[in-house]
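The complex is shown incomplete by one protein chain, all other protein chains being positioned as in the whole.
Chains: A, B, C and D, in written order; residue numbering restarts at 1 for each.
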Amino acid sequence: MFDAPTIGSTVELQDSKITASGVHVFYGDTHAIKDVNVNIAAKTVTAFIGPSGCGKSTFLRCLNRMNDTIDTCRVEGNIHLDGEDIYDRRVDPVQLRAKVGMVFQKPNPFPKSIYDNVAYGARIHGLARNKSELDAIVEKALRRAALWGEVKDRLGAPGTGLSGGQQQRLCIARAVATEPEVLLMDEPCSALDPIATAQVEELIDDLRTRFSVVIVTHSMQQAARVSQKTAFFHLGHLVEFGDTPTIFTNPSDERTESYITGRIG
Amino acid sequence: MFDAPTIGSTVELQDSKITASGVHVFYGDTHAIKDVNVNIAAKTVTAFIGPSGCGKSTFLRCLNRMNDTIDTCRVEGNIHLDGEDIYDRRVDPVQLRAKVGMVFQKPNPFPKSIYDNVAYGARIHGLARNKSELDAIVEKALRRAALWGEVKDRLGAPGTGLSGGQQQRLCIARAVATEPEVLLMDEPCSALDPIATAQVEELIDDLRTRFSVVIVTHSMQQAARVSQKTAFFHLGHLVEFGDTPTIFTNPSDERTESYITGRIG
Amino acid sequence: RDQVQIAGSSTVLPYASIVAEAFGENFDFPTPVVESGGSSAGLKRFCDGVGENTIDVANASRKVKEKEIKKCAENGVTDIIEVKIGYDGIVFANDINGNGFSYTPTDWFLALSDKVMVDGELVANPNKTWADVNVNFPAQDIQAFVPGTKHGTREVFEDKVILEGCEATGAFEHILASAEGDTAKARKKAAEKACIALRTDGRSVDIDGDYTETLARIDSNKDGIGVFGLAFYENNTDKLQVATMSGIVPSTESIASGEYPVSRPLFFYVKKAHIGVIPGLKEYAEFFVAEEIAGPDGPLAEYGLVADPELENTQSSVADEAILGSNM
Amino acid sequence: MSDAKLLTPKTSIHTQSPRTKRRNAAETRFKVFGMIAISIGLLMLVALMGTILSKGIGAFQQSFITMEVELLEAKLDKKGNRNLSDIKKVTTFGYTPLIKNAFAKAVKDQGIETDLKTKDMAKMLSKSAAAQLRNVVIDNPQKIGQTIKFRFLANSRIDGYLKGRVSRESIANDKNVSVAQLDFADQLLKAGVLKKTFNIDFIIGADASDQRPEAAGIGVAMMGSLFMMLVVLGLSLPIGVAASIYLEEFAPKNWITDVIEVNISNLAAVPSIVFGILGLAVFINYMHLPQSAPLVGGLVLTLMTLPTIIISTRASLKSVPPSIRDAALGVGASKMQSVFHHVLPLAAPGILTGTIIGLGQALGETAPLLLIGMIGFIASNMPTTIGEGLLSPNSAMPAQIYEWAKRADPAFYERAWGGIIILLVFLVSMNTLAVILRRRFERRW
């Protein structure tokens, strides 16, 4: 069930891009994240693993303040991006999210055409000077998300009329098109076949050369393949955080070991 | 990337539960399913595999006429359940769907409490005579979907407030609670961690003793683990259909081979 | 603002609009704007103050009340010219194919009053058909459509018909005898109030709308008898037959001569402060009461207005801009 | 899941269990209820439309009498110097003899035999005839002395006779028309002097006084309504949508927004006449806007329509799934952008529905207009500029209809229904635009 990591173990780690310390998250009275401290390094892929419902998505959403949109959600603690507190009152969450992009767990394409879905971010951020540049951005993003071949003949068709896996890749393309500095991906390959998964993993590896990527995944193999750092969550706690090879080969916490060997879920 | 099948290869096949012949599906002008012929045997787990966007979900939705709800979708060909044409004009799709249940690719819990989500099917089909029977049904379904432990203290909380994987298991529990004769599961484990996946696979194996299960999956390992029959779809065609061990070890079509060995996606 | 602005009584409205239209045709001034909305609302806006954003003329189907004059004065509206334009005849009519009636006030009192005298006792009105009221009448169900309490016509109907009938049947004395009150005047007032109370069992229906509504009700209930303005009746003689009152047939002549008792005077009031400021205001007022307009052969009379026999006095008081109160 | 269940023989999907039968019966009932509901609504619409059409269609035709009138200099310009102010001194009353003469001559020319006096003949014409004549003379003084062909309206009784409303029996007690006049009308009809034709003036003309139902038109009031609707649409839609967006998407959820929310819903329940009271107090007495002006009417109706639009807009904003907002925010859109780019288009159908209903209500509203002076006899001219259209006194279609319905002459009754037809045509064209727009935004996801 667990293949040895293939890449990423030898990459040099840069200084930290995001630092979270003492983060607690509450949904109403539910204490979903408990005292999490973590450093997301620049130009690194960090994997969040852990059993379903342990708080991975919740913590991920804290990193670009998407939790702001949930009324009942309350975040405590400090999260800094490039040394700046992102929960500071002067911070413009919009700018933050432009830097820290996100692919959601449930694919949520806009009820617009495929083209418009991908072009949206580029449009609002003014990444293209003209139509042909925009076309190029869209094509590149769709190619990177391994979707171009399937949709190139129907860019005008609605994004909501795609298959599950296609929607997921569309959302990846949409996020990639805006070129964020940090990309948060919540189970980006859950609906993808192995080939598409491999392509997305390639994309992630490619992104890592310039940006940081945080990826939530249930596939231990995937975590091992793409990430250099792994964080293991359990019941809202960050149980263990460290270099991916270490976590997978020599975990210090026994819960981690139980999880990666398939004993707790 | 591919483990040898562990179970299911030795099961005796029963007579066929669902037979599909010459099925074509169109979305408007798009030809999504092309001339598919397949037999789903009773008391068997059939896996549908194939690259993303190849038509697995589409075909699955044909089997209990969920495609009826998509305006642009047109189905041609014959699909028989227990020898009866399900697209016959006299057939009541409601009764059909009561027999052929479905778990969707995107978790879609109702905006109701967790309890009500699971009890929904039992209520409309009148499976419980009183509250305590209903409680029992709900608990059993949640247990089988490996969700009971996580939600037993908050059955009254809204199902939409669950994590992605929890929602997926909720939808499984919801479908299982109605006890359908055939259960169609569209990537039921995509958001689940390995332990939860194993539990759901156990459930599927258990269901097989009495019912038929059709499962769409991207994980070749999973297909090999749980299914006795496998159908490989590619670009809308049913490329190959046969016993799971045969498909995985000795595919007759080269596209199948390419796919399971990870060369086409 | 270039045009004269008029508001008030819906009873006066048709006459005022006939005059306004002719005025606009024959003068260089624009056609005045005549709003409806009722005497009360018209006078209220009239009394809102002096200035361009207030109206110049208020039409009223009754005389302005003392209290209103006081309110006016509080807002700076002091000099008011009262112009009486004629009388509005009030008639009783029912379906053209129904029975003909010739009433006396007593009949109406007995038909509609809440309480009537039976054998010297005041009892709840037992009459169901007109035959119960007057043996000469046919046995037709009593169903009357009378103006609602917001209409000035109702007041006239109460005063000149019901109250008369109340007195004539002796009910008034009976009520007065047992009326409460400290002074004779208070007792009389209480008795009057009791007299004019109409039955509420559905045989007397208040109409809050207009005569067209009354007509529609008679259309849908052939037994119904309604109260109308003379002008309205005269335009609908194909559907309505008019009843006589104490033997007199209502007409502009019989009302002008005072033979037919049920009528009320119509007025309009001019804000003197606006004369000379609002172009055409005085001309309009003079035009309105000119013989060729408001006289017995003019278009207003033709339409159903009962011309005022003393129209000349009115003409001269308009010409002199005689102010209310000063010439009384 | 018991063993018993296991052993139950497979049931066909054709044979329904009693429970399924019951459920399906319930399903059928439910659907039939839906059909019944639609049918009730449509049936009522048909009934109402049928009534309106049958009663009002006559208003679009009118009877005219054509004759040649000699514009006698001796009567119209005694001094003969064509001085306009002198010509103007001749009032409409002075024109009546010309018409009498012309009528007599026309009868003679056509060879019609009649005992009718010319005075009674002239009475068969509309009272507007003299004014029509006078206007022509004042506009073209040089025509004095010439003989010109005129088409005069017949009065309402004669018109009613041609339309079948008036008969020889029904006028027994009518002092405005006699049997002899009807006989004469028959002769005129035969001679082609009297004719019933389409009457464009009803659609474009102004109101006329109670004595001239035949001359009354709804055109000017229609312009009044048009300008009011422009004001209402121009203000209530943007303000309503803006207010809803703030309350639904931006406002912090606290008691203040609760108060505002309740407040707005409550405004919807305020009787329309109260908005008239408010309009009189604020716009006329305080802000000194002119009375009887469509601008003021539009402002009052705007206040009245706002709650409708706000309530429907908020409901539709609420119904947009949060995942759409998340998706936009996730790629770095601002809240404002996510709302304007994604949420608003998805909520557009509901917004347009609110607009349709709110504007429909505003178009048919009379009560508040009463207090700001737009009901009554307001026979102004067709506005020529936008400013005039907004500021000069005018009525509105429903007010005009309401006014006509009250008038004594039954001829107005027909016009009231005719006016309703025009109002509905106006309403339907207004709605059609919105409906087309709404169709473009409708989608399911």
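As a convention for this text, a residue touches a chain if its C-beta (ideal position, glycine included) is under 8 Å from a C-beta of that chain, and two chains touch if they have at least 3 such contacts.
Quick note on the criterion: contacts and distances are computed from a predicted model.
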Check: What is the protein name, per UniProt, of the chain that does not appear here: "Heme exporter protein C", "Oxaloacetate decarboxylase beta chain", "Phosphate transport system permease protein" or "Cytochrome c oxidase subunit 2"?
Finding: "Phosphate transport system permease protein"
Next item on the list: Could you tell me which shown chains are touched by the chain that is not displayed?
Entry: A, B, C, D
Next item on the list: Just name the one of C:A131, C:A168, C:V205 or C:A290 that touches the chain not displayed here.
Entry: C:V205
Item checked: Candidates D:V90, D:A191, D:V274 or D:M382 - the one touching the absent chain -> D:V274
Checklist line | Contact partner of the left-out chain, one of B:K17, B:K43, B:R144 or B:R174 | finding: B:R174
Item checked: Residues of chain C in contact with the chain not shown -> 2, 9, 28-30, 37-41, 43-44, 47, 50-52, 60-62, 65, 67-68, 71, 76, 78-79, 143, 148-152, 154-155, 158, 189, 192-193, 196-197, 200-203, 205-209, 213, 216-217, 219-221, 272-281, 323
Next item on the list: Over the whole complex, note the residues of chain B touching the chain we left out.
Entry: 64, 66, 69, 71, 93-95, 97-99, 101-104, 106, 108-112, 120-121, 124-125, 158, 160, 171, 174-175, 178, 180
Item checked: Contact set of chain D toward the excluded chain (per top definition) -> 23-24, 26-27, 29-31, 33-38, 40-42, 44-45, 47-48, 51-52, 238-240, 242-243, 245-247, 250-251, 258, 260-275, 277-278, 281-282, 303, 306-308, 310-312, 314-316, 318-323, 334, 336, 346-347, 349-350, 353-354, 356-357, 359-361, 363-364, 366-367, 370-371, 398, 401-402, 405, 420, 423-424, 427-428, 431-432, 435, 439, 442, 444-445
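In this section, only the chains that are shown with their structure count from here on.
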Margin query: Could you work out how far the Cα centre of chain A sits from that of chain D, in whole Å?
Written below: 59
Next item on the list: Could you please state the distance in Å, as a whole number, between where the Cα atoms of chain B are centred and where those of chain C are centred?
Entry: 83
Item checked: Residue list for chain C, restricted to those that touch at least two other chains -> none
Next item on the list: Scan chain A for residues touching two or more other chains and write them down.
Entry: 106
Check: In their shared complex, at which residues does chain D touch chain C?
Finding: 88, 91-93, 127, 131, 134-135, 166, 170-176, 208-212, 280, 284-285, 288-292, 370-371, 373-380, 393, 403, 405-410, 413
Checklist line | chain D contact footprint on chain B (complex, rising order) | finding: 81-82, 84, 86, 88, 90-92, 94-96, 98-99, 124-126, 140, 179, 181, 210
Check: Contact residues on chain D for chain A in the complex?
Finding: 253, 322-335, 337, 341-342, 346, 443, 445
